[in-house]
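Apart from one protein chain that is not included, each protein chain of the complex appears where it belongs.
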Amino acid sequence: MSPAFYVLAPIMVIAALGILFVRKAVHAALLLAVVMISLAILYAVLEAPFLFAVQIIVYTGAILMLFLFVLMLVGVDASDSTVETIRGQRVLAVIAGLVLGVLLLLGLSQIALGTVVGLEEANSGGNIQGLANILFSRYVFAFEVTSALLITAAMGAMVLAHRERLTPKATQASLAAQRVRDYAEKGEHLGPLPAPGVFARHNAVDTPALLPDGTASALSVSRVLAARGTVRSAPALADDIEEVQRSLGGVPGGAGSAADTSAGSGHNTERGTGVPPSQVDDPSEEGDR
Amino acid sequence: MYLLSDAGHVPVVAPTGADGIYSLMWLVVALPLLGSAVLLLGGRFTDRWGHLLGTAMPIGSFVISLLMFVDLLGRDEADRQVGQHLYDWIDVGSLHIGMDLLYDPLSALFLLLITGVGSLIHVYSIGYMAHDPRRRRFFGYLNLFVAAMLMLILAENYLGLFLGWEGVGLASYLLIGFWQHKPSAAAAAKKAFVMNRVGDIGLALAIALMFVTFGTTSFSGVSALAGGASENTLTAIGLLLLLGACGKSAQVPLQAWLLDAMEGPTPVSALIHAATMVTAGVYLVVRSNFIFELAPHAQTVVVIVATVTLLWGAVLGCAKDDIKKVLAGSTMSQIGYMMLGAGLGTAGYAFAIFHLLTHGFFKANMFLGAGSVMHGMNDDVDMRRYGAVRHAMPVTFLTFAMGYLAIIGFPGFSGFWSKDKIIETALAENWLVGVLALLGAGVTGFYMTRLMLLTFFTEKRWKDDVHPHESPGVMTFPLIVLAALSVLSGVLLLGDWIVDWLSPVVGHAEHHEPPIPALAVTGLAVLVVAVGVAIAWFLVGKREVALTPPEDVSFVTRAARRDLYGDDINDTLVVRPGGALTRALVRLDSSGVDGVMAGGPAQVAGIAGFLRRAQNGFVRTYALSLLGGVLLVVLALLAVNLT
């Protein structure tokens, strides 16, 4: 028994249990990545170098990244509430899980595995060559069926993700007219959204722009950042700025005016650096904007 | 023939084929049936001429009956039974029943009575119902009634008879409840129907027993085979037939419906009481003579029932103030006489039929007369508010008087001959029964005289806004005809004609010498009746008549006013126990049977309701049950592995 197992096994169990308890899906995905990479190492220990590579590349690299992509599309701020809505579900699930675990272990205790043969002989010609020999001889039919399965899955994913356009594509002119109409009817802000405050020291998309009266403009920061709670308060930043100015040794107003101009330019050139709410909800509309 | 000689004096019905005029026999039934079908199905289109069609149909039947009768008169005595096979009615397994008709001396007389009196009542109804908006429907029902009765009379087997029997029950229900807007009429119709059903059960069982015993229900078959059956079986059949007859003929204990049946229009009362319904029971007993002759015990019961009924009806007649109810009580009493005659056996059958005929005439006469009086008195039926009507309605009075003299048995009138013969025969058979019959005659004299006095004599007691007037000719004509028949129909007894005429059907009686000479019996009867009349004269005619019935009367009078507690007896003996039983059964049914029946589904529903919660649509719940299944499988695998 290699020491790697004893190091990795507790990590994997803890990470797996973490998946059960973390509230945010992103954290769950990262914990899953921990489990998977650990698994890959265990594969290597178990004399399966090919699967080690595949686990890293396909699972951790592709599948898990796919999860993260979808999470991003769905909204990273989407988090579960911890309140169970179905009565008794959680208790029953835990009990059933425990029983299952006990039963599995009980079953394991009933069998005698005997001496481990080891893969030295099978891997003598190289692990990948050995796998290829089996794959393209004994399992060639299953392999071909797998290709059909993958093609089908790709087709299915495309069909599911595809959305038929039911209305004509809005032109620039009609969008502008719509915006004016919205302003007339609902009083929506006609111009672009305010850009977040941009300070020299930060790539400060998490800092709201200040309105002329000195209050922060909620519109200027991304909704996602607001949901994460990582928006910084403008007055605190102002203190930072003054501190910076003091440390720089008194260039009065210089940084402040620079910030103002850059903010102003950002205001004019780009409408809403922060992701508009609709874009967070519905990524497919991104092309329309 | 061997059976015949073995059975002694039971005549066998053996009809010959129908030809000549007899081939029209089926029309006798078919014509009124067609009439009722046209009137009832034709709806309002027939309103204008419906009553004329309805009257023409029974008259047509009467003409055919008369022609057949005349033809039958010319035949030999042995050749007087004519059968007509119309079609195979029921042909299942060993049950072969044809729609057969039988025309013999007995049915010949009945046909004449029914179609004749029935036609007169139809004519009368044209006038009586002239102002009723539903007259056409009334005639449709009347035709149905006549058709059913004719079917009853003409059928050659008991099942055909039963068909007519039930038809009569239906038609009587429709007619008694004709003014169904009156709750009392609706209740009376229901009462008549239900009580008739009780009797019908008896008849149905009797027919079933006959089929089981003899394998046939035709008169010819049963009469030929009756001698071979055990006496107990025959007694049972006889008693069941009697039950049926009691229901139809309003004999004790099924008498209670008759008085209530007066709720129907007066022509209906006349039709029920004179020509059709109530005579059906007498007809049934006489027709089944081949059974009763071989079942003496059943015959004894018939006599007992008849004697009780004739006194019961007479007592009721004494106490009622409603003119129609008095007549109804007298009908019950007179039917009792007929049943008595029928129960006396071969010696009495002919006289029972004879009295039935004469009664048919004079009772129809009196009922129609009473209807005429009511017609003139604004449909008031209380005799205490009549009085001295004879001046206003001379024709009605005179014809009614003929009926009155006939029913009390005034010498020379028809009732005298017929009733006297029955009393005479009864005395010869059993002195107690005879004396009771004699007593009944006296009571009859009393209550009929009371009715006469209250209605036509004594001082006028009607109010000023009542203007008695003679009825139109269409109503008085039938009265006159019937009055003539009431007086004259005694001629049928001339030279014992009717006894000879009926002998092929009911057999010849060897003549018993009565304990006292016939002439003495006659004299005695006249004397008893005279006493009854005299009592009535002194009690009613000589006194002031109160407008409301006096309250301080004897127990007997109170009892008689309440129909001798007939309804109370039924109520106590049948209705209340029946109601209690029904309620108990309902409880048992709803709690026990329904409980068991509904319990299972309720359990299933409960389980389903419980399981339904598992189907909550949440995929995680389904996944949980999936895991449960996995656990079971793993457990099973482990269990297999461990063992």
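As written, the chains take the letters A and B, and residue 1 is the first residue of each chain.
As a working rule, a residue touches a chain if its C-beta (ideal position, glycine included) is under 8 Å from a C-beta of that chain, and two chains touch if they have at least 3 such contacts.
Just so it is clear, contacts and distances are computed from a predicted model.
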Discussion item. I notice the complex is incomplete. Of the names "NADH-quinone oxidoreductase subunit K", "Thiazole synthase", "Oligopeptide transport system permease protein" or "Phosphotransferase family protein", which is the UniProt protein name for the chain that's not shown?
Written reply: "NADH-quinone oxidoreductase subunit K"
Worksheet item: Considering the complete complex, which visible chains touch the unshown chain?
Response: A, B
Fill in: Contact residue for the chain not shown (choose from A:Leu135, A:Leu211, A:Val224 or A:Val244)
A:Leu135
Fill in: Footprint left on chain B by the chain that the document does not show
615-620, 623-624, 627
Item to complete: Extract the touching residues of chain A with respect to the undisplayed chain.
Response: 1-2, 5, 9, 12-13, 16-17, 19-20, 25, 28-29, 32, 35-36, 39, 42-43, 46-48, 50-51, 54-55, 58-59, 62-63, 66-67, 70-71, 73-74, 78-80, 84-86, 89-90, 92-94, 96-98, 100-101, 104-105, 108, 113, 115-119, 121-123, 127, 130-131, 134-135, 138-139, 142, 146, 149-150, 152-154, 156-157, 160-161, 163, 281-282, 284
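Note that in this section only the chains that are shown with their structure count from here on.
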Worksheet item: If you average the CA atoms of chain A and of chain B, how many Å lie between those two points?
Response: 100
Worksheet item: Contact residues on chain A for chain B in the complex?
Response: 86, 89, 92-93, 96-97, 99-100, 103-104, 106-107, 110
Discussion item. Under the definition above, what is the set of chain B residues touching chain A in their complex?
Written reply: 616, 618, 620-621, 624, 627-628, 630-631, 634-635, 637-638, 641-642
